[in-house]
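The complex appears here without one of its protein chains, the remainder shown in place.
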Amino acid sequence: MSPALIEARALSVDVPAGRFAFAKARPLAILAGVSLAIRPGEIVCMVGESGSGKTTFGRALLGLVKPSGGEILLDGTPLPDFSQRSFRTIRSQTSLLFQDPLSSFNPRQRIGAMIAEPRRIAGMGSARLEDIAGLAQQAGLSDRFLSRFPHALSGGQARRAAVARALSVVPRLIVADEPTAGLDVSIQGGVLNLFLDIRERHDTAFLMITHNLSVVRHIADHIVILYLGRMVESGPAAEILSAPKHPYTKALLEAEPIPDPARRRTAPPVLGEVPSIAARPSGCEFHTRCPFVQPRCRSEAPGLDDSAEGRRVACHFPLPEPRPAAAHSLRTVSN
Amino acid sequence: MTAPVLDLRGLSVNYGGVFPAVIGVDLAVRPGEIVGIIGESGSGKSTLAHAALGLLPKVARVSGDRFMLAGNDMLTADRKTLASLRGPAAAMIFQNPMTAFSPVHTLGRQLRDLLWRDRHQTKAQKRERIVKALRDVGIPDPAGKLDAYPFQLSGGMLQRVAIAATLLMRPSLLIADEPTTALDVTMEAQILHLMRTLRDEAGVAILVISHHLGMIAEICDRVAVMYAGRIIEEGPVEAIFRSPGHPYTQALLDCEPALILPGIGRLPVIAGEVPRPGGRGCDFAGRCRHAEERCRCGAAPWQALRADPGHHARCHRSAS
Partner (left out) sequence: MATDVASIPAPPIAGEPGIPRRMALTFVEVVSHPLGAIGVLLVALIVLTALMAPVIVPYNPTAISVKERLADPSLTHLLGTDQLGRDLLSRVIVGTRTAMTVALTSLAVALAIALPLGMIAGYGPRWLDALFILLFDSISSLPMIMLGLAVVVLLGPGVSTVILVIVLYSVPSYARLVRTQTLSLKTRDFIKAEQAMNAGTMRILFRHVLPNVVGPLLILACLDISTVITLEAGLSFLGLGVKPQIPSWGNILSDGFSVIRNSPVPVIAGGVPLILATIGFTFFGEALRDALDPRLNPERKP
């Protein structure tokens, strides 16, 4: 197996609890020790409900949110500290796609200038118009948009412009936050195809942060499920999707409505909602919503079991493999 | 057959007299029915939903042969009548529950304000009704939530409160504009379940606007597909998903990632963009795989499809 391009070890992010410095509240953990390695050319999907810390993890990798603990390794070398200076090497090789692409553009700059921005920052001389048009074309954006201001673009066009900017300095890793959110079904596929093309051409790795499991199915090599800032399950995409071991993963998979009126569900799979990080439940933090809860779950927190090859799960009573008949011949799209 | 709650015949909406957004829409929603409208952004589905409530800005001109909401003629109604119909006749829940409430008042106060029409009721009676409505939508500790401010609740909880608010007004028609887009999948499943229960128990008719096929398939009885301001296909939900009659509907279903078997490599897309409404010929001709000469020249006729009763499509090919 190739060595990891970037690796997080027990990465944590805290926010101060009180408004005032003298309020002696314990800081709240948005991200509580998540470990994850991303290899070149690998597409890792991070899935969880809002408040699971998935967006924070993506931003912490780039130092946009300051980690409060843990370690980040780039090509096997740990960052000396979490200062802005240390993150420069990671940032120079990484592109970040924001959930709302429109908001990630300066409203007073033209799209062409924004696409050229990473090259200018990297000091790669003046970016030539032809090169910028080429980047836009790679992202499937017509060059007539280059002289427009961001607000004149539709959601799909803005997404493509953001991808063009991400490609401006060939990144080794693209962190994409909900890249298909707000897009019509008819163009979602286009964005995902673009990712696959980029991966093929540059061996770029992707960390895709999403809650859309139907999309994950087609693109992920590896899936990580977060709950309240902790990893509850991770493993190869095909295995997670066909045989989830954590009840939460199973619940997420079952919550996704199937676009087939013949396969309607009668009752909602998970009840209740995500607890607040200010009042984390005791024991296993999912026990308040788990349909399989046992007394032990309420008192004792399960560790992350990584005995199985490449597969990790944090549950006292992992779900058994489904009957062979139910297991689809799911294969990832990696080729 | 009972009279429809919402009955549209040839309804058109035009912005500023030059830009058509909805063209000649026929649609009926009967009591106790859940009707879905699907379409891409720019298809006019939100305009249609807002028109049904008389919520369009002044520059929008609504015209048509028939526009009845709960027995009231909306075409001749003035602004005051329109306002009096919002609530008792129809109510709306919005995409983002976070912005649907005022941030500076408690939820209890905002819900009580909705009951201003019931002047004969005392404060205590109103409070009781509100608590019951909140309990009905599955909110834990409903009495305690009366003193809460919107920011203290999660998005899913607020969407429940929004639904409770509509329940309080006992509308004949509930219009839901992308009601789960801003929510997590787990919460979406719960809200859909709740909307279905509402229909079953209170007999409310529901009009759901969405671009999310999974959600439409999950709760709707009938589905209308909108494209460039027109309804291009309408029928029972099973028929639409099993044997779509319009190439556009087929293309939408082909693009839905949840319906595609993994491992196909590249995902399908519909190339091109939704054209401006009101063009010559079939609006989809420019993106349609099967487009012929006649599609570009003449508007396609509205045809009944033989296989399923009540299934219609606007396509030259289904005509022959």
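Each chain carries a letter (A and B) given by its place in the written order, and its residues are counted from 1.
Keep in mind that, in the parts below, a contact is a pair of C-beta atoms (placed from the backbone, for glycine too) under 8 Å apart; a residue touches a chain by one contact, two chains touch by 3 or more.
Bear in mind the structure is a predicted one, so any value in this text is a computation, not a measurement.
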Report task. List the shown chains that the missing chain touches in the full complex. Result -> A
Report summary line: Contact with the hidden chain, among A:Glu71, A:Asp100, A:Asp203 or A:Asp306, goes to A:Asp100
Report task. Using the touch definition up top, pick the residue from A:Ala37, A:Leu73 or A:Ala113 that touches the left-out chain. Result -> A:Ala113
Query - Option touching the unshown chain, where A:Val13, A:Ile38, A:Leu74 or A:Ile132 are the choices - result: A:Ile132
**Report entry** Touching residues on chain A - with respect to the absent chain
**Finding:** 59, 62, 64, 88, 91-92, 94-96, 98, 100, 103-110, 112-113, 115-118, 121-122, 126-130, 132, 144, 146-149, 151-152
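Simple rule for what comes next: only the chains that are shown with their structure count from here on.
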Report summary line: Whole-angstrom distance, CA centroid of chain A to CA centroid of chain B, is 31
Report task. Under the touch definition given earlier, write down the residues of chain B that touch chain A in their complex. Result -> 40-41, 154-157, 181, 184-190, 192-193, 211-218, 220, 237-238, 241-242, 251-253, 255-260, 262-270, 273
Requested in this report: Please give the residue numbers of chain A that touch chain B in the complex, ascending.
Outcome: 49-50, 154-155, 182, 184-190, 192-193, 196, 211-215, 217-218, 238, 241, 251-252, 255-262, 264-265, 267-271, 273-274, 330-333, 335
